[in-house]
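What follows is an incomplete set of chains from the complex, kept in their original frame.
Naming follows writing order (A, B and C), and every chain is counted from residue 1.
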Amino acid sequence: MQLGIIGLGRMGGNIARRLMKDGHTTVVYDRSADAVSALAADGATGASGLEDLVAKLEKPAAVWVMLPAGAPTEDTITALAGILKPGDTIIDGGNTFYKDDIRRAKTLEPKGLNYIDVGTSGGVWGLERGYCMMIGGDAAEVQRLDPIFRTLAPGLGTIDRTAGRNKADDRAEHGYIHAGPAGAGHFVKMVHNGIEYGIMQAYAEGFDVLKMKGSDHLPPEQRYTLDMADIAEVWRRGSVISSWLLDLTALALANDAELSKYSGSVADSGEGRWTVEAAVEEAVPIPVLATALFARFRSREEHTYADRMLSAMRFGFGGHVEIPQ
Amino acid sequence: MQLGIIGLGRMGGNIARRLMKDGHTTVVYDRSADAVSALAADGATGASGLEDLVAKLEKPAAVWVMLPAGAPTEDTITALAGILKPGDTIIDGGNTFYKDDIRRAKTLEPKGLNYIDVGTSGGVWGLERGYCMMIGGDAAEVQRLDPIFRTLAPGLGTIDRTAGRNKADDRAEHGYIHAGPAGAGHFVKMVHNGIEYGIMQAYAEGFDVLKMKGSDHLPPEQRYTLDMADIAEVWRRGSVISSWLLDLTALALANDAELSKYSGSVADSGEGRWTVEAAVEEAVPIPVLATALFARFRSREEHTYADRMLSAMRFGFGGHVEIPQ
Amino acid sequence: MQLGIIGLGRMGGNIARRLMKDGHTTVVYDRSADAVSALAADGATGASGLEDLVAKLEKPAAVWVMLPAGAPTEDTITALAGILKPGDTIIDGGNTFYKDDIRRAKTLEPKGLNYIDVGTSGGVWGLERGYCMMIGGDAAEVQRLDPIFRTLAPGLGTIDRTAGRNKADDRAEHGYIHAGPAGAGHFVKMVHNGIEYGIMQAYAEGFDVLKMKGSDHLPPEQRYTLDMADIAEVWRRGSVISSWLLDLTALALANDAELSKYSGSVADSGEGRWTVEAAVEEAVPIPVLATALFARFRSREEHTYADRMLSAMRFGFGGHVEIPQ
């Protein structure tokens, strides 16, 4: 099958490569001419701009936009909407807020354009492992593009089958799903990332308890000096909390158990925030997911106004003077 | 009535003064001779040591120990137990863990000694406002010492009476209660402090949201530059969240709205921690009180191992490099 | 001064009464003719509709809308905007989302209409205690309406002055502030309610720990049967956590220490939710305020899907069968 791809960063470039390796053809564009040339060298058809890209695609055209969420994606989709013809399809593979998908799908529908949102997990490992995809949009159009999705997905691989599954629809087992109408793909991906924050924070807190058990703030007889790398490694094998994130943690710890090259200022992206907002809209309690997000906010501040206010109150009622830590 | 007082720090000294102002007599001891002299100048009988103090007390003697929790209190009580006679009473007015009270009461009982635990709230303001006291121990002995407690307590004051109260026991309205057997006083005081942490954190977080609404991280049209001092002040008057802690906050903000003399390293004392442990023992969910305690722990670290681990995972799955904040 | 008031529920009616008691005049409207008649009997000028109300007001007119947030308020303001003349003012005293204020102010400005948002705390006690008001909008217009605000506010009352305040602007001390431009009033009120949730939850969790200390799930020697009403009462006097919310708690407990007439399904309103969203936008960590909101969500469910999923996992890895509690 043929696919247009706009945005040849880490994700977009590897998506093109994974498709071509499986016999698909791609027409690619990036504002960096070098990125286009590099991919053309790998077999893609390079385009010099959006119009050129669309012109080089067979009808009905399908264009995968793989750009940073927000203005870059929005502007590109708006521009594409002016170039594409009825029956063509825009796929947003980035980290778009699902309500933007709903809005876009409504705007594009009267023009006869299809809009597909694809939440994509897999990061830098996707080229090798395949991409786990959560897809929203019209069911028939998702079906038409199935060859693309099936190639990008990890496939059954060596992972054990889940007993009891007996669905005609085998897509989930191959690593991609049609989650629902426009926005549903990004909604599921959003919650995926919200969960990710929670799981990461759970490991991080636990290892902090292990690490600080050796602190000289504790009485000597209560201390253990534990080997973080060995603990992460052993939990990978047969323990209840084995996971891919733990694999990555073990990898990091095997090479630097102090994690000294990191400062601990942790970024967050939209999905964690939107998950909190979605839960608030639904009145679903998510104390762990929200707390995990807040821990990232906190990690980026040396001290907060809130902290200083606590100190001020303590001085106020008890005359307590801060002891520098 | 007569009371022995050991420990003439901010609390112990003011307790002696408040008692004497109301006509009670005190025999006082502190390891600092200067502290003893200062209080003797205010009318107390000074003692040169525990034995001297006990010798100067009429029988049955009552000795109020007002020392830091832990070893100082424990050692003093052990020493007193060897000096006092059956029928005498030890009062621990410090911040002792309630299980230590239970243990001590059991140890002292066979010797014929009474043990009373008094959780005391009021901080540096107690001399003026009176002390809110939560008392544990034998009901009859607490009753015998009632003149002491009634003097130390704030009394009815100008605070509105609570409609519907029609108890014979008017002590709560006067600012002190007999909470139950040994340890019950400190247990109630412990939970009091646990609640205090939660309330303080609630204010602190809210003011942080107000303050950061002026941050230049936000788009200009979404910013407000709010006046923290005015907001605290206005909430003191007629709002649902008026409180004494808010009064203190308004006081701090009126004099320095940036709270710039505080670094934001917030100490915690035993009670907040023990409240978490008590809740865990009871299987009672206290996410807010525990989170407030954890916020204090976090305030004392620049970055945690947990934070660095999050960064390491992010690098592992997404190649994300930390951006210094 | 003269004020038009639309919406004569508990809040609107009492606002009118408090104004008239202080010599102001009011023109009032409510969709319930009975509510209008009742207030007319108290001295107000009744109106039969929005047009009638506006017609009865001197120029420039000021109309206070005191209706439920959302459609009722929005529709009324839209209708008023078509009736009022340049120089007139609309005041929204309800619980509006501050971003709606910003939008409305922008829409009304080209028509020459002023828009003032007033966040009002005080609940059913406002008639007696006065209303704590946080006001957003044009500074000059807020100043022009000052007689109204000053009357509605609690005033200095018997509350101790805050040492160190030396501002020319004494409004905060009288119980109202001009917080900033349009929306700033409701923004401050929103955070006020967010804090309120946190404080309420802190008390609630603490009392739960006290209450459950008597549970027969604990070994007998670890139990205390504590008197909730006495504890709330004693904390009102001299303790660090005395507050108006505690006064109300003591009142409730004095009359029913089991709180048996409540089921424990706790509602929430927009402000708590919007506070979470505002903090997320600002990247300010508010674990306590968010957790307090989530506790309310949780209180309204008997069991969640999340709970069942935990049970399913426990069965999955450990064969653990649920024990009915």
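Please note the rule applied: contacts are C-beta pairs under 8 Å (C-beta built on N, C-alpha and C of every residue); 3 or more make two chains touch, one makes a residue touch a chain.
From a predicted model like this one, the values you see are computed outputs, not experimental measurements.
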| item | value |
| --- | --- |
| Number of copies constituting the complete assembly, 3 shown | 4 |
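Note that in this section only the chains that are shown with their structure count from here on.
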| item | value |
| --- | --- |
| Copy pair chain B, chain C: interface residue numbering same or different (half cut) | same |
| Most heavily contacting chain pair (counted by C-beta pairs in contact) | B-C |
| Degree value of the rotation bringing chain A onto chain B, based on Cα positions, nearest 5 | 180 |
| Innermost chain by mean C-alpha position | C |
| Centroid distance [mean C-alpha coordinates] between chain C and chain A, Å | 39 |
| Distance from the mean Cα position of chain B to that of chain A, given in whole angstrom | 47 |
| Length of the line joining the C-alpha centres of chain B and chain C, rounded to whole Å | 31 |
| Contacts with two or more other chains, residues of chain A listed in rising order | 287, 291, 295, 298, 300, 304, 306, 317 |
| Chain C partner contacts - residues on chain B that touch it in the complex | 102, 121-123, 125-126, 129-134, 153-155, 157-160, 162-165, 167, 169, 171-177, 179-181, 183-184, 187-188, 191-199, 201-203, 205-206, 208-210, 212-213, 215, 217-218, 221-222, 224-227, 229-231, 233-247, 250-251, 254-255, 275, 278-279, 281-289, 291-292, 294-295 |
| Touching residues (chain side chain B, partner chain A) in the complex | 10, 123-125, 200-201, 203-205, 207-208, 211-212, 244-245, 248-249, 251-253, 259-260, 262-267, 287, 291, 295-296, 298-320, 322-325 |
| Touching residues (chain side chain A, partner chain C) in the complex | 240, 268, 273, 276-277, 280-281, 283-287, 290-291, 293-295, 297-298, 300, 304, 306, 317 |
